[in-house]
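Below is one structure, written out as structure tokens; comments come after it.
Removed from the display is one protein chain of the complex; every other protein chain stays in position.
For clarity, chains are labelled A, B and C in written order, and residue numbers in each chain start from 1.
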Amino acid sequence: MTATPKAEKERRLTYAQAIREALAEEMERDPSLLLLGEDIGEPGGVFGVTQGLLQRFGEERVLDTPISEEAVIGAALGAALLGVPTVAEIMFSDFATLAMDQIVNQAAKFRYMTGGRTSAPLVIRMVTGTAGATAAQHSQSLEAWFTATPGLKVVTASTPADAKGLLKSAIRDPDPVLFFEHKLLYNSRGAVPAEDYLIPLGEGRVVREGTDVTLVAYLYMLPRALKAAEMLASEGLSVEVWDPRTLVPFDRDGLRRSLERTGRLVIVQEAPRRNGFCAEIAAIAAEEFFPLLKAPIKRVCGTNTPMPYAPELEQFVIPDEERIAAGVRETVHSTVRAVSGG
Amino acid sequence: MTATPKAEKERRLTYAQAIREALAEEMERDPSLLLLGEDIGEPGGVFGVTQGLLQRFGEERVLDTPISEEAVIGAALGAALLGVPTVAEIMFSDFATLAMDQIVNQAAKFRYMTGGRTSAPLVIRMVTGTAGATAAQHSQSLEAWFTATPGLKVVTASTPADAKGLLKSAIRDPDPVLFFEHKLLYNSRGAVPAEDYLIPLGEGRVVREGTDVTLVAYLYMLPRALKAAEMLASEGLSVEVWDPRTLVPFDRDGLRRSLERTGRLVIVQEAPRRNGFCAEIAAIAAEEFFPLLKAPIKRVCGTNTPMPYAPELEQFVIPDEERIAAGVRETVHSTVRAVSGG
Amino acid sequence: MQSLAGYSPAFLKELYRKMVLIRRFEERAAELRSLGYIPGFLHPYIGQEAVAVGACAALGSHDYITSTHRGHGHILARGGDPRYMYAELFARRDGYNRAKGGSLHIANIELGIIGANGIVGGGIPIAVGAGLALKQARQIAVHRPDDPRARRANGVAVTFFGDGASNQGAFHESLNLAALWRLPVIFVCENNLYGEFTPQHKHQPIRDIATRASSYAIPGLIADGNDVLDVYRVVSKAAEDARKGRGPALVECKTYRHRGHYEGDMGQYRPAEEVAFWLEADPIKNYRRLLLAGTVCSEEELQALDEAVEQELEEAVAFAKASPHPAPEEALEDVFVESYGGRALL
Partner (left out) sequence: MQSLAGYSPAFLKELYRKMVLIRRFEERAAELRSLGYIPGFLHPYIGQEAVAVGACAALGSHDYITSTHRGHGHILARGGDPRYMYAELFARRDGYNRAKGGSLHIANIELGIIGANGIVGGGIPIAVGAGLALKQARQIAVHRPDDPRARRANGVAVTFFGDGASNQGAFHESLNLAALWRLPVIFVCENNLYGEFTPQHKHQPIRDIATRASSYAIPGLIADGNDVLDVYRVVSKAAEDARKGRGPALVECKTYRHRGHYEGDMGQYRPAEEVAFWLEADPIKNYRRLLLAGTVCSEEELQALDEAVEQELEEAVAFAKASPHPAPEEALEDVFVESYGGRALL
């Protein structure tokens, strides 16, 4: 059910530590691996994720960059195209707007445009989501732009163990991977195996089993979905919580198996509802798993607004446990059924 | 059924002429309106759309810019924020990647971030879609990035008459509008009223009536969808072709009314399938109109690939009449039904 | 340091008052944040007051500025009201942005403030657009003098940004465009020697950012960013030229921030001697000394100004504290001018 190996002796790390460990292990393994980003060196990054790596691996390998997102991502791509695997950090994923040509027109398309004859082992770490009153330009969840861009793999790591195992897979992948990390998860803790393990890209995970409804959630919405499932359990509802873990490739089979058990689908997402990745999941289900659906699909998403500053407003914009639970209740109590007639 | 006024005497213009006429009429109406873009002046634009406007309105109002997409869009925004309505052209919408900060972080959010106290009457004309062997960096259909960005209106004009009426509405709108024009439509002809008419943003159009299935299509997929409907008519299938005309705002009611008639939904899109606007339409239907659906939703889309160069490959990537018709047949012959139980 | 000759005492005192207002506004903001009144980021402007005050002193009521993440100083210098600013920082309904923006996004077009900005370099192209609108206003003034926009015919736009921002592509594109079109835009670079935690020599291979002006054939001027009168003098001259249609200028102001990059950053990455040097060069302390050394005003007068600032800020804080919180559903407003019946668009 889960691809994460169990640690012999439980070792609890924060999500930030797990990411740092993955970076350090991969830098040990491959002495050519480079890290690039603004203030990732001495200061260890604005969120402290890369702390100590400069000291350990030297400034030839951990490069503090000027504030020039486009050139930085282009440089990471250029190095990767010459066979130097590179991990670049975008400090707030909102700043990826400044590097979209390099991400979308160049990195995503290089292999394809060259008939498969080039490879760009590039990972872009995208620090995403709100962090509490960070307002409209430091809170965006932009993953759907990249899922809509063929040629990019898109990873969303929601737990420390996943973060480590998925990041290591992303780094070893010969193609560009956007690796989304949520700011509000950096301090969350969880068991993380000490050994060198990989979580393959393209395998979702049933985080909690259930039979009444499938609740899809990732990143910061995953803990909220789990809380909602807990609340609903006390009401007698059995909620299966499923984390896709990677949006591209997307684990269609995993979703299908869950829907076979539950027949109902609720999708949670921090990003604004319109055209977020929730729309793609809903479309896949409505197109490919329609006969399994006993009720309308429900999306519980951020409102179609930029992110406001005031905490009251921000809380209104982003789904919380209550709103998720309400969405699930509505879906479970819906009496519309799809009947397969053939 | 259609918001386009009928011309007294039929006057047929190309799509490019209709756009030019809208620009010229609006520049006459509002002497402060500015046009900005690369080579839009003397040369009249790479596709000839702005031909003659420099000569008519002078170089204080029709500004040829350097190749600096970010500064150009930022400049258009700055002028608009001071009450100078501005229409900027992005020569190939692929180049919007270079201006994403100004479009997404600035223009889309200004009104919201300032608590409603600013207004940016800005139109960005996005020349979109393939033009035949234009390959990966000159063929993209990126509208879904912008529908996923709250604060932007997104218009897709598919006929000459729509292009004129929608562009005029977009220009008079006090908020940023992305206006998508398809390269392969520039030479298409249609009746265009000579008078000053507006087509409101947010009203879809039934382009062909039918009862068996709703076929949603826009831009260059609209003529293809119409051809497919024609083909299918000879097979006895009654296909309703519906053009949303604007993706934001989206005419939910129009779609619902059509589904009430047909109960079946096929969505066509030139962009790659994953997370295109087709996903949002599918999600809306699966969420809000589920009881109306008699069959799985079907998306007929571009493949999840960058655009290849070779015509054979490009033709494989983009839906054609045959592929659209096949999607419709599959949907109409599907016997899965959704039954409303209360 | 400049001579005081030729300036009116009222003008000189106003410069002082504004700098003190900014300093104390920021000190109080830091305090208020630690007390939990301010939920978001704060990037204090302390140490750089002379730049905002000197530059904005050169501006009139039809001029515009764009600002940065470190924007409170610019906004106060341009006439921002501390009441609405604190209310915004407190995320209250009376804030300039009705609690939707916070520190990074304070704007007020009526005051000529096109906005702080959370994107490093993001405001620079917008100022070019303001310059374009101002240039157009000259035409409007000729052809349609009754159009209210005609009043801006002499306007200039000033865009503030940091040394770090001068490495962004937007900086380059914007200077090229403004220079090409001879727009009335003054590019004011506040070189405080750091972009976040990175010292200048680690983010660019030059010392004087003003030299970058030569890439656009425009003047590149250097001002002592800790000397309010020097900033005023250099920006005034550039603005005068711009108003005459001579096009833009790049003005580099050499300065320093006393505190960390944001509240919470202790700034330990900075050598102690460097910090000590710049604390000694405090723009307010030195200007105060200069004023007292001249015959412009007495210690008592300055103390009265200090106290008036204290009083104003006291009231501003009280105003902000009393301002209501926004109602959660207000989050749905202000995406577009119309509501489109709410849900259809939302």
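Simple rule for what comes next: a contact is a pair of C-beta atoms (placed from the backbone, for glycine too) under 8 Å apart; a residue touches a chain by one contact, two chains touch by 3 or more.
Quantities reported herein were computed from a predicted structural model and do not represent experimental measurements.
Of the candidate positions A:163, A:248, A:267 or A:328, contact with the hidden chain is made by A:248. Only one of C:171, C:232 or C:319 touches the chain withheld from this view, namely C:171.
Shown as candidates are B:26, B:94, B:175 or B:280; the residue that touches the absent chain is B:94.
The chain omitted from view is touched by exactly one of B:25, B:39 or B:230, namely B:39. Interface with the hidden chain, as seen from chain A, comprises residues 31-32, 34, 60, 63, 65-66, 68, 70-84, 86, 101-102, 105-106, 110-119, 150-151, 153, 174-175, 202, 248-250, 252. Take chain C: the residues that touch the chain left off the picture are 167-173, 176, 179-180, 202-206, 211-212, 214-218.
Residue-level contact of chain B with the missing chain is found at 38-39, 42-43, 46, 64-68, 70-71, 94-95, 97-98, 132-138, 303-306, 308-317.
Just so we're on the same page, only the chains that are shown with their structure count from here on.
Per-chain CA centroids place chain B at a distance of 40 Å from chain C. If each chain is reduced to the centroid of its CA atoms, chain A and chain B end up 30 Å from each other. Across the assembly, chain A contributes 94-95, 97-98, 135-137, 303-306, 308 as residues in contact with two or more other chains. Across the assembly, chain C contributes 97, 99-101, 105, 117-119, 122, 169, 335, 345 as residues in contact with two or more other chains.
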